[in-house]
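With one protein chain held back, the other chains of the complex are shown just where they sit.
Entry: subunit A
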Amino acid sequence: MKMNKYVLIILLGVYLLCAASGLKAQQMLSGQLTDSLSGSPLLGATLKVLPQDKLYKSNKDGRFNFPVTGAQVQLLISYTGYRLKVLNLKSPFPATLNIAMVPSTLQLNEVVVNTGYQVVPLERSAGSFSLVSAKQLETQVGSDVLSRLETLASGLSFDRTEPFAPKLVVRGLSTINGPRSPLIVVDQFPYEGDLNNLNPNDIESVTVLKDASAASIWGSRAGNGVIVITTKKGVYNQPLKVSFNSFAQSSAKPDLGQIPTMSATNFIDVEQMLYAKGFYNSDYQAADKPPLSPLVEMFFARDEGKLTAQEVNDALAIYRKVDVRRELLDKVYQQRFLQQYHLGLSGGSAKQRWNFSGGFDDGRSELDAPNKRYNLLVNQEIKFSPKIDFRMNLAYTRQQAEDGKDGINTISTAKGSNIYPYATLSNEQGEPLALPRNYSLNYLESQQNKGLLNWFYYPLTDHQYRQASSSTQHFTGSAEASYRILKDLKFSMLYRYEKQDVQSTQLQQEEAYAVRNLINSYSRKATNGEIIYGIPRGAIKDDERSTLNIQQLRAQLNYQHQWKKGELYALAGVERRSLDRFSQSQRLYGFDQDTYTYGSINPLTPYPTWVTGSNSFISDGNSIAAGADHYLSFFANGSYTYLQNYSLTASVRRDASNLYGLSTNKKWNPLWSTGFAWNISGEDFYGLTALPYLKLRTSFGYSGNSNAAQTAVTTIRYRGSSLYTGYPYATFNQFENPELQWETVGMWNIGLDFSSKGNRISGSLEGYRKRAKDLFGTYPVDPTAGVGASVTRNVAAMQGWGADLQLNTINTKGKLRWESQLNLSWYKDKVTDYYLPNVQVSDFVGSVQPGVSGLAGKPVYAIFSYPWAGLSATDGSPQGLLNGSPSVNYQTIMGSEAQLSDLVYHGSAIPLWNGAFTNRFAYKRWDLEVALHFKFAYFFRREALSYSSLYNNWEGHPEFAQRWLAPGDEVNTNVPSLVYPASISRDIFYAGAQIQVEQGDHARIQYVNMAYKIPLKQAPISQLQVYANMANLGILWRANDKGIDPEYRYSNSLPPMRSLSLGLRANF
């Protein structure tokens, strides 16, 4: 039996540094390692000698010299960025071995990819991966990791078509209504905690698993792609290394001017008109005293003789010049600050390696809300014997955040988040002024001397009486032990415990508006005139706690075997994973901070409320919830490589989960994939010297998408207890649907990896197609069926196609080194099946936020609009087309008789092209990096003026100023005339008209990073770098001429502001 049959593949060649020397010499083996393209010597390459299992390194000239025993040896040579070389040598050995190493891929720093289950050399993988190294992450600043990936990983993008949190997307959609987010894996296990817990400085690499072959090992949760984050580890045989990084970042005040609103003077004109029409009469009389603007209150006072016309006109003149955004910017908003410090220590001996790091982030938001983060990370790997090694990893994060001031979106009123533009927050003396929040100011004034607490809301100072803080503690502890049962068979057990504990506390003092409002609402006057409080006076203290406990256990067998011509790698295992959620919140009324006492309320008796006198219960503010997700999975994965040129891979996984009530045969969901890779440049016939590396790979497989919210039996949900009967009560949660299936996504991928001579041009080009079937869709049901308006069924199917190009070039070498990286992704999808019972054109036009079109043959998110026929010359009404001629019959244009062919189809709401172009310049000690990011070929619908929203919700729009006023204006404007009463269908038609659709194409400067290495003379510091980073520099080019940033186009989402960071990085 030949010993060299059992070869240990060097998986982490990049980190394996050998310190062996001074061995007994029997026969010396010497030679030189060079780059096959440039011929330059390779320093620090690892040479492994088998069967002795010794490691050596090449010196600075690429030379090596070491003793070997025996007549036959195998030499495995690995070097970062180069293909593994295997040499079988027989005695007598040649005097000098000249070995040319072939560069492996475009990636300069990576040859391995981490799938979370194994570390695979990219070379023998047939899957599709995007790799991002720590070095690449370093050129951006900020406290989170994922946002940095946008310019770095091809095929990954952030979807900003919806307001607020952007959604991370890997290669477009794989589902229509199911969960969208990719699975995030941190060091071998899915991560369930808050992703902001992760400190970017602790990240060694990020691998995006893009195709089925790469991701299917993760089974039913991998349908949307997988992002594997690997944290930094120590290095064997390395003396203590210390690294330090710190920066300070400051961002400009938010640009409130971006919020579409109308001028005070226009708004006042509208209010005057509405008042004259009696629009406010019912609100004025209403028993619940809804808020009115101060001006409307003055009009009523004037007409009741309480104010003179002169007094009203004086106030009007002042109000006309006010813009509440100015005062907010001045008195409320500030610059945003962030400071970050990170210290890392690492080292290793022959038997163990370790890493320790600590981080501290200290930030303050534009609303003066402080937030802090503390990170600790410890890991260690010990080799107890050649057969047994042990790893452990501990990570602890604490995030602390407090609430800040009331900003423009939190100064809410009964009219939603809108405020009239002439709102004033303080008077000339700087004293805070009240704004109407729940009730009319006039009414509150009339209640002032009735013994109640002050009932006014002062937005400038209210935050002083509320202390809200939350603290997130996150801990992961993992241990892995592996035992080599046979030379080529290894068994490992992995366990991870993850716990996240979020505690939030809010103490609202009696002076806080919310408390005063609540106490007053439940106050009533006794017959003797005294006030009786339903809610005890004093502060209100809310405490909330939610915990996540995750336990994951995995047993895995790894088998590797090498023959003369082929290698087999296989793994199989079983995994058990449980996630338990618990949350509880409680409230104390009448809390006294000095004595720690509290009062009590009676939640079971309805109290008459002050304003309307209607009965209402006082909420006890308590709640509790718990739940669990359980998964049990079996998986296997294998690859066989023949002659180093042909690799065949396969993987299979079966998941079972506790999705409620699914019958047992549906709990198990098998998913598989297979792939093939061919290293063309390794063939004898291959003679393209200009392109020394060329690899073709293809894969196909299925991954799934589980949605715990979909079940197959009728379930009910308990909703607490009836206040009337005292018994628990419940509603239906889900209606029985025996036909419900898991969603599956089949994906086919083909890719070409290449690099030119000297790595001047390298990269990969990939194409893929995915077919998703059995997708959940909302299926409208007959309202007579009794199960609401719609149910979820497997009604939809979709197809997606795409291509990812990653191109790295070295444009100039020498004194000025200029490198470019282009990530370009093309993605297109279409619905192939969707159940639509009746086609109503208005469903396809939808709202500003794009919705699922659900139209076979069209993109999942498609933008349609009503054809526009200009404004009517007679009254300035928006006109559509009815039977080819201009019409204002909106009911018919948008009604059930209208056909889809009557609509204008623009295109996809999701960009077809998505990309980033990064240029790096190095000159002497200077480094400059500029990253551009762009999205092309998509459409969006902009927000339009709606008279009904303006009248009812104070929702203005700047285009009001351009509205049609007189015949002839229709030549110059498309903004409809003001009408009263507002016609909702007129507003809806105008909002959905062709003219509101804009092309979303744009390019922006994502960041500019400049670094300078400070020259050092023999100091203990090995490297000292200072850097400056500018981010969110804004739009470079956009297709729309309205000045709208297509990615931050919603009036309630403010774009991130320009930021400047200065930092320092040092290594000892």
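Here is the rule we use: a residue touches a chain if its C-beta (ideal position, glycine included) is under 8 Å from a C-beta of that chain, and two chains touch if they have at least 3 such contacts; residues count from 1.
The rule is simple: contacts and distances are computed from a predicted model.
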| item | value |
| --- | --- |
| Name under which UniProt lists the unshown chain, selected from "RagB/SusD family nutrient uptake outer membrane protein", "Hydantoinase B/oxoprolinase family protein", "Carbohydrate ABC transporter permease" or "NADH-quinone oxidoreductase subunit M" | "RagB/SusD family nutrient uptake outer membrane protein" |
| Which residue of A:T265, A:N733 or A:Q994 touches the chain not shown here | A:N733 |
| Selected from A:M392, A:L553, A:L765 or A:L822 as touching the chain missing from the view | A:L553 |
| Omitted-chain contact residue, chosen from A:R717, A:K1017 or A:K1042 | A:R717 |
| Per the touch definition above, residue among A:S282, A:N427 or A:N528 touching the missing chain | A:S282 |
| Candidates A:P606, A:P886 or A:P958 - the one touching the absent chain | A:P606 |
| Subunit A residues touching the omitted chain (full complex) | 277-279, 281-288, 493, 553, 555, 574, 576, 578, 606, 608, 612-616, 625-630, 632, 656-661, 667, 708, 713-719, 722, 724-725, 727-733, 735-736, 780-789, 791, 837-838, 896, 980-981, 984-985 |
